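All protein chains of the complex are present and in place, except for one that has been dropped.
The block that comes next holds subunit A.
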């Protein structure tokens, strides 16, 4: 111990110490001098990283992680007789559609058909009410208790009455009905199979799931389910609106940005490719390499892009991947479900929608049935829930994906830039450089002036800044309760502009605040406010990034630059103009009528956080940045 101490003593000689301290000071000083450069560099790196995500250099091939799945390793028995049965059901369904049959009639038809097959059926009535619209309907479902299975686990096969393409999902329903007759012939199912033919689009399935899991909400009346089964592990939703299909598209995004385990998608892709012979797409996005020489029909790039650029293979690949990723961000950032399957994720059910991309051919019920049968056999192999593969990923193409480590740093870098900015402003608020009055007269040389400057510490009174922050968020909450109220939604056209005007005029009240005192003793309010806003937005982005990357990326884009650039000006006109710009950024979304109605409906019925987040977090932050510009420096 003594020798150790001796060694340490010699290592920390007193001569070294002062050098060390000097070095440390120089480092801090250079960091401080280059803070703005560093911030810009971090911001730019973050944004460039985001732009680089579609690059074919990033990303890796998908693979099956769970050994139990064994996709595509079984013989399928789905035959043309089953296709014929599906055709028969389709005829009945077309009749029902043509005579505009009511929900009850349709559900009764489904229940009778299930009963004819010997599968216990039931129906469920529901009524949903929200400030935007009310809907009601009747779901039909049947629970096939698999032979020898204890009924503790279940899988779901579902189809909704409406397709996500504004049409009817008749062929999807016919597929499920025919599948139920087919699957009942086999005894190798290890889990109960629940067939759900839900009414409407999202509403029917939401009502069914709520009743199944015993969650209730005040704006929904649902009948309790007469039949139940065990814990649902996986689910397939079938959306087949067209006459035939060329590809099967996978829709995966769930409510609030949840994703299913990637193994499900990968197994389905392998099975569809090898067993069904159907190529798989992400959404309905065709791969440009399938259309050599005719890529322009995919409209990946806007028409004005020069042909020389778009013909480049790498550019085309980048465009294709960017289209896939942007579509994903569009669903995930807004917390929207990209299909009926998206409602199931919140109950820890891994689910995807198989979308039969409408086309003139060559595939139909036969290929779809075989694919679903084999996928079910794969799901049937599971002894545990899907847990091995990824839950956080971005799919760039059906066969490649980005791991969380590849995409997460982009948003986090932006958040770090904002945090550096916020801390920098905090230091700025605490210190001010003043002329040293003792140094002498004012007409000294400039070199002397520099020496005469001196940093003095000033008090940072955070109460007014925090007061503004809190009151903007409270105003945001009030704004949200206004726009989600039924009277606003009923007269949206009339009320939109008054509400925008009122919301943007309210922050002008801060002009009435008494100007902060002597800047040498008291930190100016705008600097403190900006510091708070920057730190808040940084925290928001980094916390969101692990929950919902797309939302974090959207916030990083929407908040990053505007909040960083907010700065007060001397002329009142400039201040007002800047404030108006921020107010427009913060409140402009109110003018997107249809989008807003959708967001409010999703919040009220499905509990999607996007609408309240925008109102209570994003808009107030923009207004805070606007107030920073508005206040006198």
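Rule of thumb we're sticking to: a residue touches a chain if its C-beta (ideal position, glycine included) is under 8 Å from a C-beta of that chain, and two chains touch if they have at least 3 such contacts; residues count from 1.
Quick note on the criterion: contacts and distances are computed from a predicted model.
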Name under which UniProt lists the unshown chain, selected from "Ubiquitin-conjugating enzyme E2 G2", "Gpi16 subunit GPI transamidase component", "UBC-like protein" or "Mediator of RNA polymerase II transcription subunit 27": "Gpi16 subunit GPI transamidase component"
Residue in contact with the excluded chain [from A:82, A:153, A:263 or A:604]: A:153
Contacting the left-out chain in the complete assembly, out of A:61, A:214, A:361 or A:405: A:214
Candidates A:21, A:133 or A:505 - the one touching the absent chain: A:21
Residue among A:118, A:517 or A:593 that touches the chain left out of view: A:118
Chain not shown, touching residues in subunit A: 4-5, 8-9, 12, 14, 17-18, 21-22, 25, 112, 115-118, 120-122, 145, 147-153, 184-185, 187, 213-215, 224, 226-228, 230-231, 346-348, 383-385, 387-388
